[in-house]
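What follows is a structure written as structure tokens; I'll ask about it next.
Removed: one protein chain of the complex. Kept in place: all other protein chains.
Order as written gives the chain letters A, B and C; numbering starts at 1 within each chain.
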Amino acid sequence: MNIKLKYFSWIRVKLKKSHDLIEFDQTISFKELKINLISKDPVFQEIFEDKSVKYFLNLTEIYDENQKLNNGDILALLPPVTGG
Amino acid sequence: MNIKLKYFSWIRVKLKKSHDLIEFDQTISFKELKINLISKDPVFQEIFEDKSVKYFLNLTEIYDENQKLNNGDILALLPPVTGG
Amino acid sequence: MIKITYESFDLEKEFISISSVSNGAYSFFLGAVRSDLSSSNKKIKGIYLECYEELALAQLKKIRRRALNNWKLNECLIIHRIGKLDLGEKIVLVITASSHRTKAIEACEFVIDSLKIDVAFWKFHLLGNDEKEIVLQKNSDGKKMLKWKDIIN
Partner (left out) sequence: MIKITYESFDLEKEFISISSVSNGAYSFFLGAVRSDLSSSNKKIKGIYLECYEELALAQLKKIRRRALNNWKLNECLIIHRIGKLDLGEKIVLVITASSHRTKAIEACEFVIDSLKIDVAFWKFHLLGNDEKEIVLQKNSDGKKMLKWKDIIN
């Protein structure tokens, strides 16, 4: 299954990319995804430790670490917004 | 001496005119002016009894009945405003 | 900038006339002629605005000065129409300009609230066939003004 990751603001700048498409053999949880990402790039450690970062799954904010992710899901990593 | 009177809103409508120029032989007070006006036209009775009417002498609101009026003064009679 | 005028105005042009790179925030209030019923339940066709111009200008200057000082605004524009206006036409425009939004918004509300109870304009409803009706001051406008007492020197 595929998960699309979207990065914004300083997260995008830090990772030097705006998105990723990641493949997994089986369904995973948000928590498992985090562990997987940190193992690939330690920058994710800093991102996930920042309590101000929000996570939106298919345009809806998620709070539950155990949230299951499905094929085709879009997960966005958002620093505090500064528009207006 | 001359006093110019200016009428606005319902006062203007009631009196069917927007202003008056009145001559007096000698200096008078606002109170004396009122008595004089009522004697000429009883509509002024109604105006002066209406507590919501304000009086501006040369663009400054007056509250004192004993305020002296001088030659060339402009006295405006203003109902509550409704602009904006 | 203060204007009392028979002419309508263009919002973009008025904005440009006061805009500057010092301003991060502009708050506008625009009043317009609303389709309404008269006190005798007739549809109004428009309004007529009467004004004691010399006094209104002096009163508007005072309100503008207070807004500029109290909220440390960079600019404050007030335009008020007079004469005959059709339904939908603009009556009054207030624009406040500041570095920050809260000041602009609060000051703009103060200006329009003050204008409603302290400036020498009077509205008449035009009902057709030369019939007119005087618009009376709303009690709520006077009460609303009380909220500014503690804020303004």
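Operating definition for what follows: a contact is a pair of C-beta atoms (placed from the backbone, for glycine too) under 8 Å apart; a residue touches a chain by one contact, two chains touch by 3 or more.
Computed from a prediction, not measured in an experiment: that's the story for all the values here.
For the unseen chain, which displayed partners does it touch in the full complex?
Contacts of the omitted chain with visible chains: A, C.
Of C:30, C:58 or C:136, which residue touches the hidden chain?
Once the missing chain is taken into account, the touching residue is C:30.
Need a quick check: the contact residues on chain A for the chain that isn't drawn.
6, 8-10, 12-14, 16, 52, 56, 59, 76, 78-84
Give me the chain C residues in contact with the hidden chain, please.
10-13, 15, 19-36, 87-88, 99, 101, 104-105, 108-109, 112, 144
Here is the rule we go by: only the chains that are shown with their structure count from here on.
Quick one: report the Å distance separating chain B from chain C, using the average Cα coordinate of each chain.
Chain centres of chain B and chain C, defined by C-alpha means, are spaced 27 Å apart.
Quick check: how many Å separate the C-alpha centres of chain A and chain B?
The answer is 75 Å.
So how far apart, in whole Å, are chain A and chain C when each is placed at the average of its C-alpha atoms?
Taking the mean C-alpha position of each chain, the two centres sit 50 Å apart.
Would you please write down the residue numbers of chain B that are in contact with two or more other chains?
Not one residue in chain B touches at least two other chains.
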